[in-house]
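All protein chains but one are shown at their positions in the complex.
The block that comes next holds chain A.
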Amino acid sequence: MRKRKLTDWGLKGWLYLLPAILFLGFFMVYPLLDVFIYSFEEGYNSASQTYYGVGWYNYSYILHDPYFLQAVKNTFILVMITVPLSTGIALLISVALSSIKTLRELFQTIYFLPYVTNTLAVGLVFMILFQKTAYTDGLVNLFINWFGGSSVDFIDGPYSAKMFVLCFYTIWVVMPFKILILTSALSSVNQVYYNAARVDGTSKIRTFMRITLPMISPMIFYLVITGFIGAFKAYSDAVALFGTNLNAAEMNTIVGYVYDMLYGDSGGYPSYASAAAIILFSIVLTITCINLLMSQKKVHY
């Protein structure tokens, strides 16, 4: 029998891959697996590193926890409202931006400002706009009063008012990036298609629906997917507006719940946190798969 050389096993190839495998394995695969394992360890104690048994208890606990259910509900409302709205509005603004010539750069800069502004600083501005204190009702309430409405407490008031502020804030924060991507996508559509459409007497709306939209559809799709993922992972926005005690404010998100379970006042439960994280992971995975399936007919590469 022939003597096997090192290369026969592909060892040389594996050697080349080793740095990447080590790196990815250590920082990506291992943590994911670890979280998965944690989520099944019942009564895990991080100090003594012990647990009682293995099973579905952690999942059962958080699925019966009203705070978690509230967080799931909040997250879903946030996602379903902000992703379509922000993408739609960003598209409108980008189309408007690319159809004007004068002051375009000025407007582009203005629209891009929120992107380079710190989340908490923006949160402060929103507080000023919306918060009702002993001294003032806030700028927005001033307008509402002007038009004959009565003041609403957006920060400590009814659920719908708080959700409105959170959605408004999220849309405002994610918009600049979307506008940036969409304006560049719009400008990359070859002018010759518009000329061809013009010669054929195509109306503006039809040109947009039948030519512009399909041509920038890959970019829109990219924005929707990343928008969904980003919105599902929302946390800092809620903190910026409503402070760290989100459960009390009924404004917690899934990621916020995970954080609270780890480090919050009621924290110290990595197993519950892991279970919540795995549930979030499967939700995002499912939504992304649905997106991919739906996009196959609508997106033209």
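To be clear about the criterion, a residue touches a chain if its C-beta (ideal position, glycine included) is under 8 Å from a C-beta of that chain, and two chains touch if they have at least 3 such contacts; residues count from 1.
Convention: contacts and distances are computed from a predicted model.
The chain absent from the displayed complex carries the UniProt protein name "ABC transporter ATP-binding protein", chosen from "ABC transporter ATP-binding protein", "Protein glxC", "CopY family transcriptional regulator" or "Assimilatory nitrate reductase catalytic subunit".
Note on the undisplayed chain: of the listed residues A:Met215, A:Ile229, A:Ala249 or A:Leu262, the one touching it is A:Met215.
One chain of the complex is left out; on chain A, the residues touching it are 190, 192-193, 195-203, 206, 210-211, 214-215, 300.
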